[in-house]
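Up next, chain A:
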Amino acid sequence: MNRRKTAVSIAATTALGVSACGGGPTALGDDQAISNGKLTLAVVTDMSGTYSALTGKGSLEAVKMAVDDYQEKYGSDAVAQEIEVLSADHQNEPDIANTKARELFDRQGADAIFDVPSSAAALAVADLAEEFQRIYINVAAGSTDLTGSACNEYTYHWAYDTEMLARGSAATLTQRGEKNWYIVYPDYQFGQDMTAAFTTHIEANGGKVLGTDATPFPNDNFAASMTKALEIKPDVIATMAAGSDLTNFVKQYNEFGLAEAGIELAVGAMFDTDVESIGATQMSGTLYTTDWFWNQDDEAREWADDFKARLDVRPTAVHAGDYSAATQYLEAVQRAGTDDADAVAEELDGHEFEDMFARNARVRSEDHRMIHDSYLTVVKEAKDVQEAFDYTELVETIPADEAFGPPSSSCDLG
Partner candidate 1 sequence: MTTFLQASLNGLVSGGFYALLAIGLAVIYGMLRVANFAHGAVYMLGAFGAVILYDMFGTPFWAALVVVPVVIAAGGVVVERTLIRRLVPLDPVYNFLLTFGLALIIQDLVRLNYGVVGQPYAKPAALEGRINFGPLEYPTYQFVVLIASIALTCGVWLALNKTKVGMVVRAATERPSLTEAFGVNVNVWMIPVFAFGVALAALAGVMAAPMRSVNSAMGADIVIILFAVIIIGGMGSVLGAVLAAYLVGFLQELAQMYVPAAAGATTFILMAVVLAVRPSGLLGRQEAAR
Partner candidate 2 sequence: MSVVIRVSSMPTWGRTVLELRHVSAGYGEATVLHEVSLQVGQGDVVTLIGRNGAGKSTLLRSIMGLHPISSGSIKFLGRDITRLRPHRRARMGLGWVQDDRGIYSSLTVEENLRLPRVIGANAWAEERLFGTFPVLGQRRRQMAGSLSGGEQQMLALARVLRMGADVVLCDEPTEGLAPVIVDQIAEILREVASSGATILLVEQNLRFATTVAHKHFLIAEGHIVDHLDNSDVIARENDLLAHLGI
């Protein structure tokens, strides 16, 4: 209900902006350029479930910010004069994602869909993008299948994926001499994919996985994993848990004294929201890979301040990714002079750019993977934390060319 209201109000402000421009330029009436006279961006996301803090209304807001910035930048020269931002809550259910995305493409005239956390939901939306021949830019889901066996001409993968996380953490740490690993993962697709990717990069760099431990999902008790780790004594214990399971894992990692036993903690996928909920004291020293953090530099910080002014929280890497995806999509529309999906895709493919989210970025035309720099980071000591959400410290930058895997042989978009 809340959501719908914001969607309506953004449409209203956009319309107002248009009339303030005094009737609007020729582009407004140009039906050839923009289908139905308006450009419709849709955010399919998790509004209240596990991923809602990571994505949710923050993702919606990020896309709106991109729209505002685009309109401010181009004013009356904008190809898309009227832009509407819609959102749908898929509740992390692939079938709901399917229904909502179908409705957005089919009845609400959405030109592009963004975000879509949870890989199963993302794959469902990718199928629809192909069916309706409209753009889908995935930001929140981590599955490499989106640019592999399930890739298609209209689907892009903009932010982190399991391969990027594994390269950043597993490869980098193993190269730095952390040879012996113990991996604890939730027994579902993401956990299994991550464990496989980590194992590949650990072994490729001369390390060894001493053991893996599949845990139920969700799980609030990792005592057995801690006990086993204390027995095996690896250099690093890696967890693929997310959300509240991750909180449980870290609390218990500290309780059982693994840090004192010299076992480092690496987290497969982590976001500032996780650190916030566990507390920097418990998390400090934890290593993880990310492709963005809000105070990585002035440009990021400036955007994060805008975001905070709107929603009163700091943005996650996914929120920043959504902003970048929407911005680059709008730029492509601008360059193409139309919202026609094929024309926009042509503009996106091979495009090289820099924005506040993506550095040294290029959209690979072979598989629609957007490659950019990623970062191995560590959670700061509690005493170094200056303000809320100031948790991340850079350890090493992984250049765009190495940050992601090569294009998959199972995907050829030419």
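As a working rule, a contact is a pair of C-beta atoms (placed from the backbone, for glycine too) under 8 Å apart; a residue touches a chain by one contact, two chains touch by 3 or more; residues count from 1.
Criterion applied: all candidates are chains of the complex that A comes from, given by their letters.
Computed from a predicted structure; not experimentally measured.
Any copy counted, the candidate of 1 or 2 that touches chain A in this complex is 1. Touching candidate 1 in their complex are the following residues of chain A: 48-50, 52-53, 187, 213-216, 218, 220-221, 223-225, 227-228, 230-231, 243-245, 247-248, 251-252, 255-257, 273-274, 276-279, 281-282.
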